[in-house]
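What follows is a single structure, and I will ask about it in a moment.
Omission of a single protein chain aside, the complex is shown with its protein chains in their original locations.
Naming follows writing order (A, B and C), and every chain is counted from residue 1.
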Amino acid sequence: MQVTLKIQRFNPEKDSAPYWKEYTIEAEPTDRVLDGLLKIKLEQDGTLTMRSSCAHGICGSDAMRINGVNRLACKSLFQEVGNNVTVEPIAGLPVIKDLVVDMEPFMEHYRSVLPFFINDDPPPEKERLQSEEDRLKFEETTKCILCGCCTTSCPTFWATDAYVGPAAIVQAHRFIFDSRDQGSAQRLEILADPDGVWRCRTIFNCTNACPREIKVTEAIAEVKKEILFSKL
Amino acid sequence: MTTRYARTPKPSGSTFEVLSWFYMRASGALLALMVVFHLIWMHYVIGLTNIDFDVIAGRWTGPGGIFWRSYDLTLLILASLHGMNGIRFVTDDYIHNRGWRAVVKALIALVLLLMVVFGGLVIFTFNG
Amino acid sequence: MQYHYHKHDVIIVGAGGAGLMAALYAGKEVDTAVISKLYPTRSHTGAAQGGIGAALANLEEDHWEWHAYDTIKGADFIGDQDAIEFMCKDAPNVVFELEHMGLPFDRTPEGKISQRRFGGHTNNETKQAVMRACNSADRTGHMILQTLYQQCIKHNVNFYDEYQMLDLIIEDGEARGVVAYEIDTGELHVFHAKAIMLATGGWGRVWNITSNALTLTGDGPAIVARHGLPLEDMEFFQFHPTGLFKLGILITEAVRGEGGVLINGKGERFMPKYAPTVKELASRDVVSRAIYLEVLEGNGIDGKDYVYLDITPKTVNHYFEVDNSRLPNGELRHIDEDYVRAKLEDITDFCKTYVGVDPTKEPIPVQPTAHYAMGGIPTDNDTRVIANENKDPIPGLYAAGECACVSVHGGNRLGTNSLLDIVVFGRRGGKVMAEEVKQKDFKPIDAESAVAKVQAELDAILNNQGTETIAAIQQEMKNIMSKDVGVFRVEEGMAEAVKKLRELRERYKHIHIDDKGKRFNTNLMEAWQLGNLLDIALITAESALARKESRGAHARDDFKERDDENWMKHTMAYLDADGNVTLKYKPVVVTKYQPVKRVY
Partner (left out) sequence: MSANPKKGFVSSTLSYKGGIGHWSWILHRLGGLGIAFFLILHILDIFMVGVSRAAFEELLFIYHEPLLRPVIWALVFGVFYHALNGLRIIIQDFWPHMFRYQKQLATTVWVIVIVLTVFLVGVDIAGMLA
């Protein structure tokens, strides 16, 4: 099939503002949008710039806004997105070049929620035990690949990048609900900040955008409830 | 004792934010019922075209006066706080300049005060 | 020459499992920095699925010695047995340590780390498959990568994200620094260090169908080779039997560990013909060849070049009955759709997304996919890179993970041993480097000329007015390698491949690119990486052409048998500036296991 990709371009060395450019390629319906972009880069215009690595939705490099919604280019097939595809960078982060954004503000929020296991007790000789039930409590949020689809689909984040954002809350959730972890109080304290979970307006764009099908809004609500009950 | 990893000083205002969040839900639930009832009462039971001074006066001074005065007062306080807090959220989202944000928030607080004072005054002091 | 200068005791290049584990261990004691061409969590460790092998015996009897023997046998007896014993003995400790770092393993009903069956891992007495793969659903690699990155953040390891290493600074036979290109700005950086570890991963992108990320271009080994240092056992490259048809996306061996069977175009389960005891759970080279032979005989699905991997409960439960396959408690094994979905969540997702198949209801179309490099930069058991067949180390240079060849995988790696390799040797390397740099001072470096050399390499691409394109050269290289240096190899094919690869290397000198800018010039990076792939491809083809036997992943139609008398030795391939490859050989370390015929 013939596919037309309308891509937002921006070269910081030449352009003062982003602009749109259209490319037409031959593609299979089962090709990924990423295949299309790479094909353009290889065959038509080597200056087209995006990030990509694993190409099957596990590394989180190629989050972009495709036909108006955040997705991974490698998890979007032309048969679902159609043959007229609009591709632009994810919103709310500075655009470096074409589809590449500066992920640093995003990573800063990620680091701010203590996204690491905290348990200062001397570990046992073998594994720490954890029941299957306790393990399942945070199963879903361990799937996060830090692609940024959720945070950059959030209208609150677009309005104010002080908001810690869904991805960071998901990462915190993964530890807050881990029965082995002892850092929950500190994380809840951080997330109770005015720029923490309370800026979530329950909009669901994050949940809809998550390529790992994490129920992000639900995870955020669980954190909110946890803070509420710890304060009341 | 677990090591303290938080690199920032203890975040301020966290209790206020959680209470504000909780208040929006608690008052919201109550307001939803009260306002829907209020609207149905004024539009269906009274009828918009029939509203006049006597209707309002009768409401506060008639046989159910105590009930209506408490109902309206509750509505006034819950709604003013809910509404102005909502505007505060919007301010936090969209106004990033610290100075402007403070000015707008002060304005919101002032408006809130005036709403409760003016509204309360009439509900309490009205004597026909 | 314009460049930025940085100084750290230890520099680690690559932020996958091996790099991060080393960074964590070195970083606890000395000033450590990690350079990565990707954000660390984008590394391909995250794509590893099935599990990490360790004889924890959480569900049934198991011993590290069994694990070691399975690995040696899986390696087709060309793995170094001292290294393998070290790794398998260390495995339980390192897995417990990962658990202590918070890694969310699946749990047994008693709350212990859950384990599952995997290819080539057996109870050495009964010869049946044993539950040894510690797993976290089907994203064990993702969990390891995330956990290690989290710990690095906790311990304040320095990161230089999106920096491409372009060269090593080796002076007076000692590694003293790295030259890297900051992708965002196009500026060059010199990293001055006392110890440098390469953990740059594999090079599956040399082949057409691969499970590897687009970024796996063998940068580390190629740079090492261009310094006149040897690469070991490059002819051994693993083809994973079950890549998703056409795309090559990995479908974990755990599918077979959970009971999945391989079915050919006639609807027959064909693995019992090739591996009567463990069938689908034979080692990967055996299963890949079986699929290849089925396809050759016209038994592919619809006569095409793929077969079915069937994990539908109906089929699986049928074969559990046929095989009388039982749980440790004696009950007949049985699975249902929910179990498949829970244990193989990501696989289910991949199949639905890319081929529109629900694996709980329909079989998955699969074909062998280029997967893992057993060979690489030769190191000793302490991860020190060695310069020759006498194992003389190069001071200051270390390597770990897929880019390194210790060699624990020999001719064929067992599933779950790659994750084990990266954490065991990453940790070992981190500790060794920390100890060594404490005893050592910074040696002077000539940063100016190192930068000038790299700048010249980049300018050669940027200013090239040639007519050759990345697309054409890359595609031809992949075609050559897939056709002639793939699952099955013959003399004429490989000789032809070597010849054509040399032509491609000439054409590469006339490559031109569109993007001449400084900012985020991925076009330039791709062109440079293509040079690495071409070097690697040539060394692989030359190493393979010379090895006149079939062993592990190196399967020749013209030399069908293993030849222990002449070929039980490691290849050491040296590339010179003119593109000539010289082959030397190094003996295999044998402790107590003598080679026997390999049957599964």
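The working rule: contacts are C-beta pairs under 8 Å (C-beta built on N, C-alpha and C of every residue); 3 or more make two chains touch, one makes a residue touch a chain.
Quick caveat, the model's predicted, so the values are computed rather than measured.
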- Task: Going by the touch rule at the top, give the shown chains the omitted chain contacts.
- Result: A, B
- Missing-chain contact among B:19, B:95 or B:115 belongs to B:115
- Query: Which chain A residues would touch the chain omitted from the figure, given the whole complex?
  - Reply: 10, 12, 17-18, 65, 67-69, 91-96, 101-102, 153, 155, 158-159, 161, 201-205, 207-208, 215, 217-218, 221-222, 224-225
- Note on the structure: chain B positions in touch with the non-displayed chain are 25, 28-29, 31-32, 35-36, 39-40, 43-44, 47-53, 56-57, 76, 79-80, 83-84, 86-87, 90, 111, 115, 118-119, 121-122, 125-126
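Definition applied: only the chains that are shown with their structure count from here on.
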- Euclidean distance of C-alpha centroids - chain A vs chain B, Å: 36
- Between chain C and chain B, distance of the C-alpha-averaged centres to the nearest whole Å: 62
- Query: Among the residues of chain C, which ones contact at least 2 other chains?
  - Reply: 154
- Note on the structure: Residue ranges of chain A touching at least 2 other chains are 118-119
- Task: Would you mind writing out the residues of chain B in touch with chain A in their complex?
- Result: 1-8, 10-11, 13-15, 17-22, 92-94, 96
- Task: Sort out for me which residues of chain A touch chain C in the complex.
- Result: 11-14, 30, 38, 41-43, 45-47, 49-61, 75, 77, 96-97, 100, 103, 107, 111, 115-119, 123, 125-132, 135, 138-139, 142-146, 174-175, 178, 180-181, 213
- Message: Residue numbers of chain A touching chain B in their complex, please.
- Response: 112, 114, 118-120, 156, 159-160, 162, 182-183, 185-186, 189-190, 192-194, 196, 198-199, 224, 227-228, 231-232
